[in-house]
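The block underneath contains the structure these notes are about, expressed in C-alpha cells.
Apart from one protein chain that is not included, each protein chain of the complex appears where it belongs.
Our next item is chain A:
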Amino acid sequence: MDVTFQFNWQAAFASLPHLVAGIPYTLLISFGGLAIGFFIGIVVGLLRISRTAWLRWPAIIYIEIFRGTPVLVQVLFIFYGLPQLLGGPINALVAGIAAIAVNSGAYISEIVRGGVQSIERGQSEAGLSLGLSRGQAFRYVIWPQAFRRMIPPLGNQGIISIKDTSLFSVIGVGELVRQGQIYIATTFTALEVYLMVALLYLVITLSLSLALRLLERKGLVGQ
C-alpha cells in the first residue's frame, strides 16, 4: 500500500508559539495545585496516623473520597457545581488548581503516611530517650528520614498531576491541550499539533524527573 507521508514539520513548528502560551497555565495549575496538595498531604497524612480516632477518621474519609473519584469529575464539580452553592462563578484557573490540590492531597497523604510509618520505631525511641519532645523527635529525627523516602513517590505524583491538568481543557483553562485544540480548529493540523503537545508534556515531566533524581542523590549522601 502506498501511504503518502503527510507529516508537515513546518506546521508543527508553526504551532509551537501558540502552544507554548499554554505552558504557564499548565505549570501554574500543576505546581500551584501540588504545593497546596503537599500541604494537605502533610496535615491529612499525619492525622491519618494519629492514635486519636476522631482525628483519624476525617482523614480516612477525605482520602477515600478524593482518591476514589476521577479528577475530571472533581474539577467539573468544582467549576460547574460549586457555583450553585456559592452563588457566583469560579475562575477556571482557580478551579483547576483546587482540583489538583484536593486530588493530589489525597494521594500525598498516603505517601506521607507510608514515609513516616516506614521509619523504624527505634528512631523515635532514641530521640525520646534523649529528652526530645514528641514534636522535636518528629521534626529532627523522623521527618528528615521520612521525607527522603517520600521523594520518589512524590515525583510520581507530580508527574501524574501534571498530566491530569490536560483534562482541564474541558473547563476552558488555556493550558497546553486547550491551546492545541484552539490552534487545530483553524489549521486542521491535528497530527502535528498533538505531537508537539505530547512533546511539551514530556519536556516538563522529564525535567521534573531529572530534578528529583538530583535531589535524591544529594539527599542520599552519607546514608
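Criterion: a residue touches a chain if its C-beta (ideal position, glycine included) is under 8 Å from a C-beta of that chain, and two chains touch if they have at least 3 such contacts; residues count from 1.
Assume contacts and distances are computed from a predicted model.
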Given the options "Transketolase", "Tryptophan synthase alpha chain", "assimilatory sulfite reductase (ferredoxin)" or "Amino acid ABC transporter ATP-binding protein", say which is the protein name UniProt records for the missing chain. "Amino acid ABC transporter ATP-binding protein"
Only one of A:29, A:63, A:112 or A:141 touches the unshown chain, namely A:141
Which one touches the absent chain: A:55, A:73 or A:130? A:130
List every residue of chain A that touches the chain not included in the displayed model. 120, 122-123, 125-134, 136, 140-141, 144-145, 148, 222-223
